[in-house]
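For this depiction, one protein chain was excluded, whereas all remaining protein chains were kept in their positions.
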Amino acid sequence: MTDHSVKPKSVKKVVLAYSGGLDTSVILKWLQTEYGAEVVTFTADLGQGEELGPARKKAELLGIKPENIFIEDLREEFVRDYVFPMFRANALYEGIYLLGTSIARPLIGKRQIEIAEAVGADAVCHGATGKGNDQVRFELTYYALKPDIKVIAPWREWSLTSRTKLIEFAEKHQIPIAKDKRGEAPFSVDANLLHSSSEGKVLEDPAIEPHTDVFQRTVSPEDAPDKPTIIEVGFEKGDAVSIDGVAMSPATILTKLNALGKENGIGRVDLVENRFVGMKSRGIYETPGGTILYAAHRAIESITLDRGAGHLKDELMPKYAELVYYGFWYSPEREMLQAAIDKSQEHVCGTVRLKLYKGNVIVIGRSSPASLYSQDLVTFEDDMGAYDQKDAQGFIKLNALRLRTLAMRKRKLGK
Amino acid sequence: MTDHSVKPKSVKKVVLAYSGGLDTSVILKWLQTEYGAEVVTFTADLGQGEELGPARKKAELLGIKPENIFIEDLREEFVRDYVFPMFRANALYEGIYLLGTSIARPLIGKRQIEIAEAVGADAVCHGATGKGNDQVRFELTYYALKPDIKVIAPWREWSLTSRTKLIEFAEKHQIPIAKDKRGEAPFSVDANLLHSSSEGKVLEDPAIEPHTDVFQRTVSPEDAPDKPTIIEVGFEKGDAVSIDGVAMSPATILTKLNALGKENGIGRVDLVENRFVGMKSRGIYETPGGTILYAAHRAIESITLDRGAGHLKDELMPKYAELVYYGFWYSPEREMLQAAIDKSQEHVCGTVRLKLYKGNVIVIGRSSPASLYSQDLVTFEDDMGAYDQKDAQGFIKLNALRLRTLAMRKRKLGK
Amino acid sequence: MTDHSVKPKSVKKVVLAYSGGLDTSVILKWLQTEYGAEVVTFTADLGQGEELGPARKKAELLGIKPENIFIEDLREEFVRDYVFPMFRANALYEGIYLLGTSIARPLIGKRQIEIAEAVGADAVCHGATGKGNDQVRFELTYYALKPDIKVIAPWREWSLTSRTKLIEFAEKHQIPIAKDKRGEAPFSVDANLLHSSSEGKVLEDPAIEPHTDVFQRTVSPEDAPDKPTIIEVGFEKGDAVSIDGVAMSPATILTKLNALGKENGIGRVDLVENRFVGMKSRGIYETPGGTILYAAHRAIESITLDRGAGHLKDELMPKYAELVYYGFWYSPEREMLQAAIDKSQEHVCGTVRLKLYKGNVIVIGRSSPASLYSQDLVTFEDDMGAYDQKDAQGFIKLNALRLRTLAMRKRKLGK
Partner (left out) sequence: MTDHSVKPKSVKKVVLAYSGGLDTSVILKWLQTEYGAEVVTFTADLGQGEELGPARKKAELLGIKPENIFIEDLREEFVRDYVFPMFRANALYEGIYLLGTSIARPLIGKRQIEIAEAVGADAVCHGATGKGNDQVRFELTYYALKPDIKVIAPWREWSLTSRTKLIEFAEKHQIPIAKDKRGEAPFSVDANLLHSSSEGKVLEDPAIEPHTDVFQRTVSPEDAPDKPTIIEVGFEKGDAVSIDGVAMSPATILTKLNALGKENGIGRVDLVENRFVGMKSRGIYETPGGTILYAAHRAIESITLDRGAGHLKDELMPKYAELVYYGFWYSPEREMLQAAIDKSQEHVCGTVRLKLYKGNVIVIGRSSPASLYSQDLVTFEDDMGAYDQKDAQGFIKLNALRLRTLAMRKRKLGK
């Protein structure tokens, strides 16, 4: 009945990315019953805003041995080693999406593999569906870090293809079902410290505006305060290091920016994007802190980054964002691009002043000890010889030379 | 005293880009007195929001023969042949700037050359300074279209290097001076149908927020109405063709979007950018209609443009924007990129629904007869076989193959 | 026993890419017996150098109805619509490979689909293996042109996984087997008018030089004549149109260049390349005429193509080559790139003089009515004012401005 990709019985011990929710609890049990495998659960706090205590309890209830339950707070690692490097690149997928879901998968996958090696597991398992990008992101990570790992993707394998069958399976195996989980959720949610995403079902028609209930971590611009909030974000080497002069850890900064963004209605995006697996999908994203951070980083770069470096970064960015979105975090080409980007960030430091107001992030000032902005050069006033306007003529003449040559050819050929 | 680049007396007839303002009036007179040249004035309506009547009168007053006064309404040509092709590319310079000034220069320069050929002039003249980008944009256009044209750039040549000297020259030559032009303007303004820019002088410190007086064509988000405005923009082949179902000409659409953007506080940008001539400068831009158009175009592309086409466009865009910003509109490489971009726009049609609210342009719906979005493919529900989740496994396995090979090498080499 | 991807019995009529060789004859019979399908054979002359008569006879022998046998000479279409457009791009995969196999697949696939529509077939079938690129190229073409076509790829499906089983099947079904086909071929060959490739088996170790027997359409440089051959290739709009002043059709030109290349030992390449399906493979390619054409095209471009156009082409080329190699000929992004490339070729015309000698293609002269090369500009002699050396100073000063600003920062920051 079940068309396994990895043969049952062939797996001894499997590390499951476990949220404690109904779906991954069913997977847990299914791994025990179908594969006869010893299950190790891994539950990570990436800032999704749920307590982890219940996940431990539920795992125990489902028969997982205490030494097989891994629960970890990865928020600092997530922001420091994944979110911040990505923001150095000003990464936007398809011009808009700040990659909040994409960037979390490589970290979860990496920890699963590390745990698998620590406990001697021969397989890993995730709860992503067969239509989405997350399956790719998880599995590319697994294979890149442990090439002989066995991968179990229940949603591509099993026969529990409807909500009804899932609930039946849960009931049959005494898996507790929260009341509000009996029915179908009206849409699907993913969340971490960078963003929350909502998609599917009632959100599937891109012609229809999402109901306000969809939004979880931002008030609407309309409901945001009538008075702007002014903040200052400090940067070192391209990373945010302080808010209003107070130094904070990466996760603390993002948490704080999330709170500021939330109350000012910042970071909502409603878009249709192209999945790596080939179809278009519609997503509603809320990235309050990330949206502020993106604007602030661009602003501090605007005075500290050389034009050549900045334009090269802009040209490389779409490729970088595509790699992160597609799941190629652990690929040589992403690492090459990161090396180039990081090289550019040495002097990206200073302070950006921002006005947050009803959905807007407005840059109102930037300053830096490493500023390349020179009032002497640019001034309309007397510049004391910093710039010789005569130079512009030669500059233009030589830039024009090839265009003039083309024009002479056109004239000569009569077209 | 004056270090001419083009020798005086060597010019017989010159076509001057003439606004009717004080500066270009001084230039006009200076061309007559220093070069002894017959001056032809060219004044264009690109939607800068000034009446052209006074420019004609003033030219006559300064002794220009009626047949040497050219006044033209270029608004439709501007939007149809310059603004819209550029918006097909989603062009943003340095991630932010919608290129409102850059895109106007090639059209003005082109008309100057056409007029020069019509009246038999051997030179053209513009009023841009020696520090900015506009001199480059004008002159690259001139040379690309008429390789042997003589170019006069008074600001790089003359000795009227202070406001006082300019006023003295004006008084000496009976050039009328409006009362409010006697003193220095606090900053410099450029405007057309796409945007207005403000820069220089009081705006030169990027750490200081611009005073509200700077803004000319938008209310502030704070002052915008508390109720959102909902509109629908229709597209054909990548260009906007209607608002709320009413078909309009290109310039009419942009005018209408400007009005909508203005009253909703949309399109203000305060940035530090990198000039082609090598220094950073700070600009305040207002692009109300363009900001709406940009969002709408991205949204209609999101359902009608293939992923391969869209990602290629995103990769080409920074180069395209750089070319426009630098003044290379009439270059083979801009035309090559345009050919690629235009090729992609054939099916970019349909309707985008937008909510305009206090600085925000929020996409709330898109639909198209040419939509590539397929609910059948993406649905979380039963998709009737449109997509076989089993395919994902092979897809991932082969995408992972090279990463696994790398991982096996790492293991083998012990690093 | 056989794990069909398309269910047997579900196919009524299938268009098979049929070479007349043993493998595709076995496939033909297998389609009849396993699928019970009516088979339509399509055999194309793409210049592979084999007569087509035997293919017709063999198809008849295997029971194909005359109206189901399609034999076509596609050489002109192949060179005109596939090879030449690709050469306009100077396409090299991984810096070396002239894409001889890749470029033939879209044409074969396209004709299969056209025939399928003409005869009302519901499926197509190819004889490419499950490890190579050709399966991808064929099938992406099929799906791009007829999205609901059924695709049969016997090598991924059947159980004839060894030479022995294949021969058994052939014998069982009275398929004639040429004596020299009984044993395993020592390597696998693909050929068309552009190139022939050899790979697999005895060629699998990239540390070992291929035996001279491998080469089929070139003498070795060592065996080539001691006297050079001088030729002139004429171009119009980027395509070769004549040899030594004699106008010829596209296929005739390539045939002639092949003969010239062959006798002068030109166009052998031994490389390790990266397949789209994820592994590295070693190929031996012979592209005698193509190698000459590539050098000649670059040379005519060198005097007729503007720098901006040329550099943009060079930047786009790797992406273009990748698309062709991966099989995305019929994709929007390949068509966009082609539009850009073709736009650049309008004035790529003139004559290139070449010396062919023992593996070398040496450019010894180029001339064009549309040349952009200007002796006046470049001369070390007096240039009569064509170029003002003083302009260089301003050009350099402004190009240096941002670098000087960076250096001043470094000094200020003490690093």
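To keep things simple, chains are lettered A, B and C as they appear, and every chain counts its residues starting from 1.
Note that in this section a residue touches a chain if its C-beta (ideal position, glycine included) is under 8 Å from a C-beta of that chain, and two chains touch if they have at least 3 such contacts.
Just so it is clear, the structure is predicted and the values come from calculations on it, not from any experiment.
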With respect to the chain omitted from the figure, which of C:26, C:69 or C:140 is a touching residue?
C:140
Where C:33, C:164, C:249 or C:379 are the choices, the one touching the absent chain is C:379
Which listed residue (B:307, B:343 or B:358) would be found touching the missing chain in the intact complex?
B:307
Residue by residue, what part of chain A touches the chain that was omitted?
274, 277-279, 306, 308-309, 311-313, 319, 328, 331-333, 335-337, 339-344, 398-402, 405
List the chain B residues touching the unshown chain?
306-308, 347, 369-372, 374, 377, 387-388, 390-395, 397-399, 401-402, 405-406, 409, 413
Absent-chain interface as seen on chain C, which is shown:
3, 5, 90, 94-96, 129-131, 135-136, 139-140, 143-148, 153, 155-156, 161-162, 188, 200-201, 204-209, 221-222, 226, 228, 268, 270-275, 277-282, 298-299, 302-303, 307, 310-311, 314-315, 317-319, 322, 328, 330-332, 353, 355, 357-360, 362-367, 372-375, 377-382, 387, 389-390, 392-393, 395-396, 399-400, 403-408, 411
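Criterion: only the chains that are shown with their structure count from here on.
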Chain centre separation in whole Å, for chain B relative to chain A (CA means):
32
Between chain B and chain C, tell me the centre distance in angstrom, where each centre is the average of that chain's C-alpha atoms.
42
Which chain A residues sit where two or more other chains touch them?
307, 372, 374, 377, 387, 390, 392-393, 395, 399, 405-406
